[in-house]
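The complex is shown incomplete by one protein chain, all other protein chains being positioned as in the whole.
Chain nomenclature is as follows: A, B, C and D, assigned in order of appearance, with residue numbering initiated at 1 for each chain independently.
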Amino acid sequence: MRRYFSRKLLIYGLTFFVAVTVNWLIPRFMPGDPVASMVARANVAQPEAVEAMRAYYNDLFGFDQPLWQQYVNFWGAMFQGDFGISIWLFPTPVSTVINGAVPYTLGLIVPSVLLSWVVGNRFGAYAARRKLLDNTVLPVGYVLTAMPYMWLAVLLAWALGVIAGLFPVAGGYSFSMRPNWSWTFVLDLLHHWTLPFLSLFLVALGGWAIGMRNMIIYELESDYSNYLSALGAPARLIRRYAFRNAVLPQITGLALQLGVLVAGALVTEIVFAYPGLGSLILKAIQNQDFFLLQGTFLFIVLGVLIANFIIDIVYVVVDPRTRAGMAGAQA
Amino acid sequence: MSLQVSELKVYYKTLKGEVRALDGMTFELGDGEILGLVGESGCGKSTLGKSLIRMDGRMRHVGGMVVLDGRELPIGDDRAMNDFRFREVSLIPQYAMSALNPTRKLRRMVTELLRSRGAEVDTAELERRMDQVGLPREVLDRYPIELSGGMKQRMVMVISTLLDPSLLIADEVTSALDVSTQKAVARALLGFRESGYVKSMIFVTHDIALTHHIADTIMVMYAGRLTEKAPADAIVKAPRHPYTKMLLDSLPEVGVRHADRRLEGIPGSPPSLLDPPAGCRFRARCPIAGDECAQDPPVAELAPDHHVACWKA
Amino acid sequence: MLRLDDVTKEFRIGAFGGKSVTAVREVSFEVAPGEVVSLIGESGSGKSTIGRMILGLNPVTRGSITFDGRPVRADKEYYRHIQGIFQDPFSSFNPVFKADRVYGMIKETYYPAVPQAEWEERVEAALRDVRLNPGQVLGRYPHQLSGGQLQRLLIARALLLDIKLLVADEITSMLDASTRIDVLNLLAELKTRGLGVLYITHDLSLGTYLAERTMVLRRGSIVEMGLTGGVFGDPLHPYTRELLSAVPRLNQAWDDATPVDSCVYHERGATGALIEAEPGHFVACARLDTCP
Amino acid sequence: MTALQETAPREREGVRREALHFAVRNAKLMTGFAIVVVLLVLGMVGPWLVGGAPNDYGTRPMSPPSAEHWLGTTTFGQDIFLQFVHGLRATFLVGVIGGGIAAVIGMLVGFVAGYRGGAVDEVLNMLTNVILVIPTLAVLLIINAYLGIRSVAVQGLFIGLTQWPWAARAIRAQTFSLRTREFVDLARMSGAGTWRIVSREIAPNMSSYLFMTFILLFGGAILIASSLDFIGLGPTEGVSLGLMLQNANQWSALQLGMWWWFVPPGAGITAIVGALYVANVGLDEVFNPKLRET
Partner (left out) sequence: TGGGSTPNAPATQPQGQAGAASADPDQLPRNETLYTTGTQWGPPLNYNPIREWDSAVGTKGLVYETLFHYDTNAAKLVPWLAESGSWTDDTTYELKLRQGVKWSDGQPFSAKDVVYTFELGKMETIPFHNLWNWLESVKATGDRTVTFTFSKANYQEWDYMLYSRAMVPEHVWKDRSEKEVLDGTNDNPVATGAYTFMSKDQDRVVLQRRDDWWGKAALNLDPKPRYIVDIATPSNEVAMGMLLQKGLDLSNNFLPGVANLVQGNFGLTTYYKEPPYMLSANTAWLVPNTTKKPMDDPAFRKALASSIDVKKIVESVYGNLVKASSPTGLLPQWDTYVDQNVVSSSGFTFDTGKAKKLLADAGYKDGDGDGFVENKDGSKISLTLIVPSGWTDWMESARSIAASAKAAGIQITPDFPDFNALVEKRTAGDFDLLINNERQLSNSPYTYYEYMFQLPVRKQQNTVNFARYENEKAWDLVQQLDQVKTDDTAGMQKIISQLQQIHFDDMPIIPLWYNGLWAQHSTSVWKNWPSAEGSAPKTGAVMWRNWFELGGFETLTQLQPAGS
């Protein structure tokens, strides 16, 4: 148990280290000078002014220091929650930019991941070994998981948004609103959240349903299920047990899928102009704002790591086998 | 008579055709009787056990019937069988090591199982039975993986007999255990009959010596058919069927040495059950087979309670 | 021929070997040519581990194993003389290939020069030696063969090499009584041709059928060792006695050996050195007199 | 892998015959493969049949599907059917390259880690876990943003380099359990080396599993590629279904009512990936008696 966690922590620590290092490394070996593009954007005509600005920004971003120094500074700054200053959104600190976007992204990802997981698993479990459902739910599930996130998102935006006019297609809340905690505002938030949520939810749903369906079939064929049916236990009980055991691999699956789901969320956000990290990343890419890109990347890595860690803990809580130290090797 | 099986035929559906795993079994089992079932691997022992309680998807009840305590068991009807399971017929599976839901504590599992069958848990009774097989009570608050193989085996025994079934089927419950655990488990089974937790029992194994220790009657099967059935001692001491004889002859005893006495196996191998030959199925390997063996030998009661299916016996 | 000196095996389990279990503890014995030594003991007592160490499949933690005076080397030359047969005949064959592929692998490694026709003759001869009909078993997949057939195929495989020692690890565990005896008889024959056999089992009756000498293993340590007749006829160690008493025998009720509660039996696993209680009969009990 | 392919078919007749029996009767497998094959053939033959460069402007922009332009035209008058068939090619290519590279790395790492065990396993396992936990799309974003992607092949390469971990893990687990099987020891006692054991004893035993892994990686690569294309990190040359989708979206196809521009590429991706998944489940059923519908 202790070992399980220390091992996990080691992996997380290592992952983080690697991620941070790669993250720091890549932009510094890439062509293109962010300061140059920043200066170019200012559209200053006089060469002298340009030089002055360039020197000023180089100094500001610390590009004039030796590389190792920059690397060390990077770590140091990071631990103080300082991800640098965004180039695209100069002079906003990256952390401020991210802070503004994170609630939206989390508000989108957390419910869609959890709900699709819960509902998908239930669906899959329910459909397994029931011919009629199996033949209807599953094909739909396959189609859903095979859909590119953004395709579904755009279709939804078009059909339910532009054509039917049921939902707004852009923004986190009405442009006529100012944030406050009134009911109108919350409803408005939900209204804007629905479509992006739905597109994430639907794609993920199919995957979980199929996974669960296959998993539970194995479980229903397992020895303990056979034993229970030999003792005449009702199918309900057997299914319940099978479900619980089939859910365990799905929990690990959740951890594995998180990265993918986050990616899906990013694309979806872009389609719906949802003011989360996705749109931010897109802009950061388009504007070659690598401080922002690094910041968001780190944020995502951290988020995924933390989520993974939570999942690990949950896993230990629900699966007695891990606690007995047997599943250690699976970790 | 608690159990009467007559002309039972159970086949497996396979790609190549039907495997006639049970091809006309007829036998009876009295109240309080323990029937040891032996025979070469693949002769249909497990199939018989499964037929009596739960057939799997590939098994087909082709003919014959099973009567338990005067009521016919609807063995071909999975739903109808449910009423009988656990209460009338119960099972200790071969796979006892993995028969317990790994993610439930035992107490909870037992409670839920019983409740689902409309019974309440009598904790005192449960603990008494656990004591009887030498299981400490704390076991109930553990997960199955926290138990050793023998403990799981015994826990399954306790669970399977909680509703005092009339017939208990124990399929190779000891073959994975080492001798000392095996002994304890076998003893416990006997104890269950003594305490009346079960009325009668079918004990499937390929260890004749072990069967001899706990069974009242031994039934020998060969290729989906009954070959001989008699009180345990009679089978061991005075077997009538050539197959039984040869099987016993090939059993080494502790202390028997090759140098002293060379034992011999039965030459040849059992027929395929896909398309078994007509007549006595042991004919091809039988040293004394004659022309009459081309006909199916009837099961004859040669001595009281001693049934043999052989023309030459 | 084969000699083990104070062989100990510890398994490291978990990441970076966080914990270790001692599977075999200071085991020493010898196997001479033409001798069958049986190794008995309950499940998990370390029998297979000893076998695997001899076969070079597991490294030895401490102590030494020598064969004809040379240490174990898991290489071609070594396996020309020593082969093993494992507990489970079904898993000894790669299920996706025909069973006789095991012969092909031998040829490839050891007899690449032998012409195919001659090789086939040799294989058939070996199969007939183990009383298999070549036509019945060659060209078949493992799942189309019975356990007994597979078991004998493996013995035939060992015979193709001119081996001096066979490690037979519970080779009859899966077989029914009659097939089992065929296999044992075969081993007995090979032994008369000078083959040394380490016969690993937990079925005592089988252990006695062939072996000159018997060793009783308990929790990784040998607790009793001697001529088979001696060990079984006059078991000195309480554990041996308990084992013997639990063996179901035809015509003989279980006699209840009283649970043993003293001496080494208490020191779970921590045995002293074997002492020679009778000539050639060793027992791992420091104070024999107090043992029941 | 090649050794495996060479030896396996000849030697596995028995198992294969049974598998084949179920395979041809498995509706999922058959439909799945049929769809993929049809699309593949379309991608192979289509460009050659229709002719012309997919990005050439035609004379009739924004026209809906017609006999002349089966799937209509884009804002620029490009023939969408032509783009579609070219896009299919690229999409299959990215699947093959991405899925293939990921499968190869996954197998190498999985086999070595699973077979070797010990410290090698620890290190590889650690590496796998590290890469597994890093959100790959984010990494791809970063890499693509900085390196830029010029071609479908490079895109496939990047995807392949990041998608292997789960495959490695699954293969490692399988190898791990196979390695303890006694036929592996027997092979060792027959003088076989590590490489031979892995390629000729272990891999053939999981060939169906490896194939399924490849299918999943293939589908995954296509989806990831389409996401990248959509964000504008796709290849700058050529056509792919993802790029078509991006273009259609960027030029407001749906808002302008040009569904024929937007729907086919997405439907194409969904069809390929969905059919692969369905086929995968079918395969699973074929090789796994437990899943067969009785």
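We adopt the following convention: contacts are C-beta pairs under 8 Å (C-beta built on N, C-alpha and C of every residue); 3 or more make two chains touch, one makes a residue touch a chain.
All values derive from a computational prediction rather than experimental measurement.
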Touching the missing chain are A, D
Sole residue of A:Phe61, A:Phe74 or A:Trp88 that reaches the chain not shown, by the stated touch rule: A:Trp88
Which listed residue (A:Ala19, A:Val94, A:Leu202 or A:Ile270) would be found touching the missing chain in the intact complex? A:Ile270
Which of A:Ala36, A:Leu115 or A:Ala235 sits in contact with the chain that's absent? A:Ala36
Absent-chain interface as seen on subunit D, which is shown: 55, 57, 61-62, 75-77, 145, 148, 232, 236, 247, 249-252, 254-258
Name every residue on subunit A in touch with the hidden partner chain. 31-34, 36-37, 39-50, 52-53, 56, 88-92, 97, 99-101, 103-104, 157-158, 161-162, 165, 168-180, 182, 184-185, 270-273, 275, 279-280, 282-283, 286-288
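Heads up, the rule we're going with is that only the chains that are shown with their structure count from here on.
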Rounded Å distance, subunit B centre to subunit C centre (Cα mean): 31
What whole-number Å value describes the gap between the mean CA coordinates of subunit A and subunit B? 55
What whole-number Å value describes the gap between the mean CA coordinates of subunit C and subunit D? 48
Hunt down the residues of subunit C that sit against at least two other chains at once, touch-wise. 15
Subunit C residues touching subunit D - in the complex, by the definition given at the top: 15-16, 52, 55, 57, 74-76, 79, 83-84, 86-88, 91-98, 101-102, 105-106, 108-110, 141, 143-144, 154
Within the complex, subunit C is touched by subunit D residues 8, 11-12, 14-15, 122, 181-183, 185-192, 201, 204-205, 207
Which part of subunit A faces subunit B closely enough to touch in the complex? 222-224, 226-234, 236-237, 241, 244-245, 248, 318-321, 324, 326
